[in-house]
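Every protein chain but one is kept in place in this view of the complex.
So, chain A:
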Amino acid sequence: MSNCRYTAVATWRWVANDDNCGICRMPFDGCCPDCKVPGDDCPLVWGRCSHCFHIHCIVKWLNSQQVHQLCPMCRQEWKFKE
């Protein structure tokens, strides 16, 4: 008996340290409120402070901050993790 064709099934989810986005409170398995479908169009980003958000959410947040760009969770200066 030998295996000739294997059809596997896998599920993907974002690598995240929380279930929900700290800004929009939507699950990371979903997308931010402005997007319709989760996927590469609505990715997650990590800060150096090791908090992650939907990219749309954090960008919106940063744009609304006039002086310092701080992480909304830990109030440290926000730097994108490379």
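In this text, a contact is a pair of C-beta atoms (placed from the backbone, for glycine too) under 8 Å apart; a residue touches a chain by one contact, two chains touch by 3 or more; residues count from 1.
In the analysis below, contacts and distances are computed from a predicted model.
Novice: Could you check which of "G-patch domain-containing protein", "Rabenosyn-5", "Cullin-4A" or "UDP-N-acetylglucosamine transferase subunit ALG14" matches the UniProt name for the chain that's left out?
Specialist: The UniProt record for the chain left out of view names it "Cullin-4A".
Novice: Touching the absent chain: which residues on chain A qualify?
Specialist: On the side of chain A, residues 1-15, 27, 29-30, 36-40, 43-44, 46 touch the unshown chain.
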